[in-house]
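This is the structure I want to talk about, given as structure tokens.
The complex appears here without one of its protein chains, the remainder shown in place.
Naming follows writing order (A and B), and every chain is counted from residue 1.
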Amino acid sequence: MSPRRATSGGLIDRSRSIRFSFDGQEFTGHPGDTLASALLANGVTLLGRSFKCHRPRGLLAAGVDEPNALVTILRGEAREPNIQGTMLEIYDGLKVVSQNRFPSLGLDVGAINQLGGKVLGAGFYYKTFMGPVIGPLKGTRFWMFSEHFIRRAAGLGKAGTAADPSRYERMNAFCDLLVVGSGPAGLMAAKAAGEIGKRIILAEQDARFGGSANWSDETIDGQPASDWAAATVRELARMPNVRVLPRTSVWGYYDGNTIAALERVTDHKPSPRRGEPRQRHWTIRAGTVVLATGAFERPLVFPGNDRPGVMLANAAERYAAEYGVMPGEKIAVLTNNDGAYRSALALREAGCQVVAIIDVRAEISETARAIAVRTGAEILTGRAVTATEGGKKLHCIKVQAFDAATGQISGDPRSIDVDCLLMSGGWSPVINLASQAGAKAEWNERLQAFLPPKDTDGWVGAGGFNGTFSLDAALSEGFAAGGGTDTGLLPATSSDDLDIAPAPVFEIAAKGKAFVDFQHDVTSDDVRLAHREGFQSVEHLKRYTTLGMATDQGKTSNVPGLAIMANALGKQIPEVGTTRFRPPFAPVTIGALAAERYGEIRPERLTPMHDWHVENGATLYSAGLWHRPMIFGLPGETVEQAYVREARTTREAAGIADVSTLGKIAVQGPDAADFLDRIYTNMFSTLPVGKARYGLMLREDGLVLDDGTTWRLAEHDFLMTTTTANAGKVMQHLEYLLDVIWPELKVTLTSVTDQWAGASIAGPKSRDILAACVTGTKVDNETLPFMGIVHGEIDRAPVMICRLSFSGELAYEVYSGAGHGTHVWQALTAAGKPFGLVPYGLEALGTMRIEKGHVTGAEIDGRVTARDLHLDWMLSKKKPFVGSMMMDREGLVAPDRLQLVGILSRDNIPLNGGAHIVEELDRDNPHGSIGHLTAACYSPTLGQYIGLALVKAGKSRHGQRAFISDPLRKRFGPVEIVSHHFYDPEGKRMHG
Amino acid sequence: MIITCPFCGPRDSSEFVYREEGGRTRPDPSSTDQAAWNAYIYERVNTAGDHEETWQHSGGCRSHLRVLRNTVTHKILDVTLARETGKVEKPA
Partner (left out) sequence: MVDQLSPLAPVLRPGRYARDDHSVGVTLAEVQPGSIVQLAAWPGQQAGILAAIREVMGLFVPGGAGSGVATETKSAFGFAPGKFLVADQEEGLFGYFANAVGPDAGTVTDLSHGRTVIRIAGPKAEWVLAKFFAVDFSKPALAVGSGISTVHHDIFALIQRTGVDQFDVYVFRSFARSFWNALCHASEEVGYEVE
């Protein structure tokens, strides 16, 4: 048996042992242990080093409020830092290391920071590194020099670099009632609601349901409270309308009773079962939330209160009663309230020797005194601990007379040898979730605590959360919160009548470092220093001193910090107010938030011909969610060689490209033509059935939104195409206009992007290829003129063919049902083989459109007008359209606007999109941009590097020399500004 | 946040997109009143308090909704289908 394990008692299973390691040393514990309880049972009291000062630290708490015992778990290559040892269940093979120490926990060179004293006081970083530069030692330059060393010395655990192989999932849930916390109040609420058939979720952050029932010596319904809790949970778990979630921290309370919770599904197992996630992130939409989150005990602030061996009284009670662990052999208690007497008794019953109970109050209740007598301890009222001694472990405390009203210390210190000191500074209800929900906390003078305001229509409180500390009252509040009405159903209890209302003592001000926030090494002197430096607001105090930040979020430090601040300001605590708690209540793994949004199961869109592309050597490229072929490279080809070959072959013979990703919207109904006239700059009502037209859309503010062709398939039936990237945006724009502005128009919009597979077949041989495989229609110039549409079949599959061109060649878009896409594509490539048809990807497509001077999303960047792109000819003067009234505003027609031009590289070196264009080259001090390149390529037709650009007054600069200035990529050199029509400006080829 | 779509019922805010401040009137399409167009496109009331908004249930039935929401408390007071509110302008 371990040295500190009691021979009996506790809810652990002594019949089985679990082996784990801490800092490389092997230990054993039992099922039911946390890392903290198991280490304590093994006599390990030093668990970490503090954040700034590297002071040795042991356990302060036993649950989610633990600020000190943060450890790193090693799982294979992955490491997870900053896990609270008090929340970590041990399992066989668990490997844990301590943090923030170098080279080892026992011998830490960083501990020299302790000697610095005031050096690392409040605002140290601001003062040292953000001040003006005076000499070499101040300001941001000094910060940049020092950062590396400071980051290494300070801080919490080190994050790993290996990928986390764990599986995370997210889950949505709905319920009438979410009960947060499974102490007696929470269990009673769930039981009451469950029995009347409500849909319930009961969430408990610990592994074991029951909360205080697990360590109190009270009875409920004639049985020990922990047995009652276990039986009640078993009963709840059997109800079909109840879901019980152990190991589930409710960490966020958002608008509309949307609750975020993290379930640690397999963190307590050596390995998960197949398909089981490590953690599951729950988003719960609850009708009502029952907040039965209990209360946290507060530490007292006195010199040396952070020495390993000094812990919260209730934490020690929990270790003894719930885990059967004795936190020390010789124990003293320091308290300002009666609650700690109960803790002292629990330790006595576990086998510890309680040496002294030191109470800052002069008088104590009879009940408390009676309990004290049973512990066998010496009762020292009107006294306080003013110092502690010991290195990595407490061995002695100094006790002096103390006046609770004035805070005066008097008399000579008396030394008492102890190895464990329990402290209790009163209780703070865990109102964090209610505070997140917007509740403003109210100061309660009797309990010296912030209590939640009255219940809202979103949540109901019960038990310790309300500041209700008696078992009977907690059960009764829980019962009511769950909708129970017949109070005769409430179980009988046995309980002592201790009143935990404390004396208003938060600090014992004596010489030495007295810690308020243990996690951030914030002392009472730091709080007073902040006050002397002019910080008045509690929100500023928090940020300046770091009190209550990071993983701890002020669970133990909030109220003592406020009390000391109030005292310094000469105000009452309620006048100072409290900070609003923010999510998360407890740390959340990033992996759980990302879940399936990350990695191989992230959504992606594939075209109907995707598998053909992969099988035929395409290099894929992700464009938004779409995966599209970039090139169909031959063995040994570079990307540039591949696209140049593809583009050249297309211009000389024929090429085929997958254009299925183009946005396609069915615009149907008797008012469809009218609607298109309103949203396009040009006319569509005049478009005959069986023809397509290029259209341009503006935003309401007159700037260009998108372009594309729209096909009239029947009188009331149009097929609109949009650019791939803008498909969603255009759909929303049109839906808004129809739904909100013109609801009287009879038009239906449907996304049919996925209904159609599209193959663009381009090049002088394209017509011959179609003629060879299309049946049911002719494809000659007469039957299928430029912008004409025909219906036919290819290898028995119905197709719709529109003659239109993006490449500038004679070209067609062949549309078939998506499920026939690969079939039709294969028939086209087979028919094209004798004509030298090649598949081409996005790079060749881009090259040909740059040569042709066609615009895409790179140019339509939300800042350009139709005139900037030389599309004035598309602006109808016969009708109003969206944007027509705004497009002629002064700034949008100014002659020096950025306009679309072509760019020729004059040094025969490739150009890059994004590069600036300047009139004078200055490599050392690049300046004077007159525009930028939007796209660039090698043009096989022109035999040189070309690009498109938006250049100030570009139209008037044709023929001028300028320079590329691209300092990031170190590309500088001469270029010529030319017309954007590099190739076949008259369009003879596509009309041929 | 939960928005109760009149068609789909209560749904998570992640299914919706905010589109526009509500209760605004688009000038008649043939209007040449530049000031009216400027006001329609650029001016917003941005009320602190009860505020009329246009949302789209983009991840659901895709209807546009007129949402009356308190921008201070985030409480949603009323939701109706935009095309049924009759608050929108009818072009001449």
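To be clear about the criterion, a residue touches a chain if its C-beta (ideal position, glycine included) is under 8 Å from a C-beta of that chain, and two chains touch if they have at least 3 such contacts.
All figures in this text were calculated on a predicted structure; none of them were measured in a lab.
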item	value
Among the chains presented, those that the missing one touches	A, B
Residue of A:Leu74, A:Ala173 or A:Ala772 touching the missing chain in the full complex	A:Ala173
Chain not shown: contacting residue from A:Arg414, A:Arg796, A:Arg863 or A:Lys988	A:Arg796
Which of A:Gly24, A:Gly275 or A:Gly488 contacts the chain that the document leaves out	A:Gly275
Residue, one of A:Arg580, A:Lys746, A:Arg923 or A:Arg969, that touches the chain absent here	A:Lys746
Touch with the omitted chain, as defined above, among A:Thr388, A:Gln448, A:Thr579 or A:Thr607	A:Thr607
Sites on chain B contacted by the missing partner chain, in the whole complex	7-9, 11-12, 14-15, 57-63, 81, 83
Chain not shown, touching residues in chain A	169-174, 199, 273-277, 283, 285, 596-597, 600-608, 611, 625-626, 660, 666, 668-670, 716, 746, 748, 750-757, 795-797, 817-823
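Simple rule for what comes next: only the chains that are shown with their structure count from here on.
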item	value
Centre-of-Cα separation between chain B and chain A, whole angstrom	29
Sites on chain B touched by chain A in the complex	1-2, 10, 12-13, 17, 19-20, 26-27, 29-32, 34, 37, 40-41, 54, 56, 58, 62-64, 73-74, 76, 82-83, 88-91
Contacting residues of chain A [partner chain B, same complex]	172, 254-258, 283, 285, 438, 678, 700-701, 732, 735-736, 739-744, 880-881, 885-886
